[in-house]
Each structure stands twice: as C-alpha cells, then as structure tokens.
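Take a look at this one; I'll ask things after.
For this view, one protein chain was removed and the others were kept in their places.
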Amino acid sequence: MIRKSFLSLMGLLATGAAQADWALNMPRGVTELSAETYDLHMMVFWWCVAIGIVVFGVMIISLIKHRKSKGATPATFTHSMTAEIVWTAIPVVILLIMAVPAAETMVKLEDSRDPDISIVVTAYQWKWHYKYQDEDIAFYSSLARPSMDARRKQSGVDPNAVDNYLLDVDRPVVVPKGAKVRLLLTSNDVVHSWWVPDLAIKKDAVPGIVNETWFRAEETGTYRGQCAELCGKDHGYMPIVVEVVEPDAYQAWVDTRKNGDVAVANAAK
Amino acid sequence: MTTHSEDHYYVPHGSHWPVVGSVGLLFLMVGVSSWLNGAGAGFYIMLTGVAVLVFMITGWFAEVIRESQKGLYNDQVDKSFRQGMFWFIFSEVMFFAAFFGALFYARNMSVPWLGGDSNNFFTNLLLWEGYESTWPTDGPGGIGGEYEAMGPFGLPLINTALLLTSSITVTIAHHALLAGKRMRLSIFLAATFVLGFIFVYMQGVEYVEAYQHYNLKLTTGIYGSTFFMLTGFHGMHVTIGAIMLTIIFFRVLKGHFSPDHHFAFEAVAWYWHFVDVVWVGLYVFVYWM
Partner (left out) sequence: MSSTVADALDHEHDDHGPTKGIGRWLFSTNHKDIGTMYLIFSLTMFFIGGAMAMVIRSELAVPGLQFVHPEFFNSMTTMHALIMVFGAVMPAFVGLANWMIPLMIGAPDMALPRMNNWSFWILPVAFGILLSTLLMPGGAPASGWTMYPPLVLQTGDAFPFLIFSVHLMGISSIMGAINVIVTIINMRAPDMSLLKMPMFVWMWLITAYLLIAVMPVLAGAVTMLLTDQFFGTSFFLAAGGGDPVMFQHIFWFFGHPEVYIMILPAFGVVSEIIPTFSRKKLFGHDSMVYAGSSIAFLSFIVWAHHMFTVGMPLTGQMFFMFATMLIAVPTGVKVFNWVATMWRGAMTFETPMLFSLGFVFLFTIGGFSGLMLAIAPADIQYHDTYFVVAHFHYVLVPGSVFAIMAGAYYWLPKWTGHMYNETLGKAHFWLSTIFVNLTFFPMHFLGLAGMPRRIPDYSTQFADFNTIASIGAFGFGLSQLIFVWIVVTAWRGEKATDRVWEGSHGLEWTVPSPAPWHTFTTPPKARIAQEAFE
C-alpha cells in the first residue's frame, strides 16, 4: 500500500518535472501569477514529499526492525522533551518558509488596480454574460452546439468524437495579449465561479455582490475553463473559453463585434 | 431499583419516553414541513406531534420527579444532571451566537460592503448605486418598504428592567430555599414567573406596535430579519423559562425540594439567568447601538 501510493506519488513528481503535458499536474499557465502559483504548488508539494520520506521512512524501519517475530523486545521510554520540542519547532520553520512566498503571491493576486480592459461578467444558470466596460460589446456565452447534442443522456454520440467535449462555447471571450484584464464578477441567480486554470484565476460570482479579479496573459492561445461552483443541474455545462490574441487582432475583433454581432447576441437572450 | 448507597451508581431501568419523543418529533417535523409546502394536513400532523411531545415531556419529567422524590438519586446523579444542564445551556448560547454572528456580519461586513466599503467598490457602483451604508437598514433593495426602527427607550427599556428584576427575584428565591424559608421562596418564585409572563406580553405588544405602526416586519431587510429572529427566539426561550418556573412553583407548593436537594429548581434558575444575559446582549446590540 505504502509502496503503491509512493509510486504514484513519484509518478506525479516525474511528470511534474517533465512539464506536465499529460495533464497529471497543475498547468504552469500563461500569466506571471499562474507560474508563481505553480511554483508555490510544487514547493509545498516537495516539502510534503520530503517530510513524508522522513516520517514514513522512520516508520517503515521500525515496522521492519522492531517486530516481535524478529525477537524485538519493547523499550520502555514514554516521552522525551527534546524530541517533542524538535518536532514542534521544525514544522513551524518549514511552514514559515512556505508562508512568505504564499503571502507575496496573494498580495499580487488581489491587486486589480489600473487595468487596461474591464469586463463585467454576469453568471446565469447556465451561461455567462460578458460586457466590455469601455467598448459597446456585450454577449452571452454558452456551451457549444456539438457538446450540447452529445451531452444528453444516452445521446448516442461518442463524446470522444466531439472536439473539446464540454469545454467549448459558442462565443469566446477575446482579450489582447499582454493587457491587464480586470473581471468584475457577479451573478444573476445563484453562486457560480469563473475559472480558467491557465490563467490561475478562480473567483466566485455571487448574486448582489461584485467580485474583482484580474489576469495578464503573456501568450496567445485558447484557454478553457469551467464554472467551478455548484450552480444547479447544468453546473457541469457552463464552460469558459478565453481567446488571447495579438493586440491588433483584438482591435479587429472589437470592430466587427460592435457592428453586427451585438444584435445577434441580444437576440439569443 | 434499590440503590441509594454512596458508592453505588444509579442506572435507571428502560424507559419508553424517548421513543415516544422520537415519534413526536417525527410527526412535528413532517407536519411542519408539509405545512410549509402548502399541504393543509401538515398543520394537523404538526399539532399531533406537539401533543405527543407535550405528553412525552410531562410523562418523562413526572417519572424523574417521582424517582427524585423517592430519594433514588444520590449526589452523583445530581451532579450529572447539573453538568448536563450546564452544557445544554452552553449549546443554547452557541445557537444564539449564530444569530448574533449574523447581526455582526451584517452590520460590520455586508452592509458596509454593499455601500462600497473594503474591496467592494464595484458592488456599490454597478449594482447598488447610491446606496449608503447605515444601520438600521432594509438593504439597498429596500426590502419591505418604508419603516421605522425600534429605539432603545420605552418598551424595550421596561422589558430590560422586568427581566433584570426577575433575575434578582429568582436569586432571592434560591437563597430562601437554601435557608428553608418556604413562604419567601414561593412568593419570590411567583414574582419571577409573573415578571417573565409580563415580559412576554410586553414583547407581544411591541411586535404589534412594530407591525402596525412602524411597518417594521420580519421582511424588513436584514434589520427586520435580525431584529425579529433574535428577539423572537429570545422571547420563545423566555416563554419556556416562565412555564418551567411556573411548574417549579407548583412543585414548591407541593413541598418538593430541600435545601440540599433541588436540582430542578437550580436548573431552571440557571436557564432564567441565561435568558437574562442573552437579553442584555440583545438590548445592547439590537436596540441600543
């Protein structure tokens, strides 16, 4: 059992080191803070592994050596002040080592001042509504049609045959690379949560309250996420897709959006 | 059971009251639930449950009182009862703590946040523009409409005086019991529960006042919610306490309780003090501050 869980643990390490493209580990993501979060995660993980090796090591040694069948006779010691102090103090030190960078990252995560773009995100059961604060752009974003068809109970469609099954939407959010994007999250009904792992952002959308969060994507690409707070029957079916594009492509998108698509979006209400 | 020796524990024989109580709870809970869901029969099921529970409580307590009068309980049992009562009251304190917690949270967190405090600038700007945080409040949505708040003077102050006095009278009664002065005991005990019932009555008057003249209702936003839930649960406890005091009073008349053996009296007295302390908290945080 021990060995088994250890092996799996080692498996996690190995892939962690191999940059995790086989989705075993947390993604490193595409923002400065997602990388920091990833590093924190790995740091704490390695500490746990180290402590685990020591604790389990000692335990395994005594399991092997101090067994009755090996003729061991029990010692009679019952306490040791020194030992108690040592194993209280060392964990405290380790925790401090973890706490400092964690606090630093935390502070940065909360600093959503001076954004380049602000988007008001309103959650609905079960879709997202995005409104770009400075542009005249607003639209709903819900699960894409192919997934929609395949997701029904015994739909007969093989999910493997659907591209990005359950992780695709009809209208993605588009943002420019390198811009600081602030999200202002709220909800129209129950609590939802906006989560894109590659951006290392997860923030609840609470009805009646506006929460702030932000990200600055450093690489172009399509990043997928999901609603992360149970919000009723279709909680599993309200994905999020963020397209990070070059700034001029973004501008082009803004221009087309402003003209035609808004009407389409509103009609979809 | 023939056990009344000091190093012999008393273990009661089986009892059917707990199971009766569970049946009562079943009817009560199912009844209330279906009633809330709009099923008319629920109300009667609920009443059945209440009846069974009342039957259970009287039966159970009567049995305990009988045993106690027979002298079956030694000091250890007495101690168990006391400690049990103490921790029961502690659990009640924690129940109130949940509602006081809600009050503090609303006053110091959610209402200021809705007004744009802390990290909620945009909450105010985007959703509740123009809302300024104050207390009392029925929220940015103005739930429940125009209302007037309940001030600390007038009825609430009288009620405070009533309860504080009753706490004193019950203490005097206790001392009288210890000193074996039965007449004094019954008089002050009677005074206590009478004060208690007057308190409940006044609270009723206050509620009528609030609903009819102040338009202050349970539905008046967070202020109405905390106001009525806190005072309401407190009032319920006063009622229960006053009923228990009345029962104790009749037991005193029947000659129960001796200076060194009167757990039930003390338990009810503790309960009464608890109710009193909660009121002081209420008066300060709900009416006054």
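Brief remarks on what is shown
Going by the order they are written in, the chains are A and B; count residues from 1 in each one.
Definition applied: a residue touches a chain if its C-beta (ideal position, glycine included) is under 8 Å from a C-beta of that chain, and two chains touch if they have at least 3 such contacts.
Computed from a predicted structure; not experimentally measured.
The chain that is not drawn here is touched, among residues A:45, A:140 or A:253, by A:45.
Considering the whole complex, the residue from B:41, B:62 or B:97 that touches the absent chain is B:97. The hidden chain makes contact, of the residues B:22, B:58 or B:258, with B:22.
Subunit A meets the missing chain through residues 1-2, 4-5, 8, 12, 23-27, 33, 36-37, 40-41, 44-45, 48, 51-52, 55-56, 58-59, 62-63, 66-69, 72-80, 83-84, 87-88, 91-92, 95, 98-99, 102-103, 105-107, 109-110, 150-155, 157-160, 164-167, 189-191, 193, 195, 197, 200-204, 206-209, 211-212, 225-237. Listed for subunit B, the residues touching the missing chain in the whole complex are 1-2, 7-9, 11-19, 21-22, 25-26, 29-30, 32-33, 36-37, 60, 76, 79-81, 83-84, 87-88, 90-92, 94-99, 101-102, 105-106, 109-111, 113-114, 118-119, 127-128, 137-141, 143-144, 217-219, 221-226, 228-229.
FYI, only the chains that are shown with their structure count from here on.
Listed in rising order, the residues of subunit B touching subunit A in the complex are 113-114, 119-120, 122-123, 125-127. Remark: subunit A residues 110, 120, 184, 186, 208-210, 212 touch subunit B in the complex.
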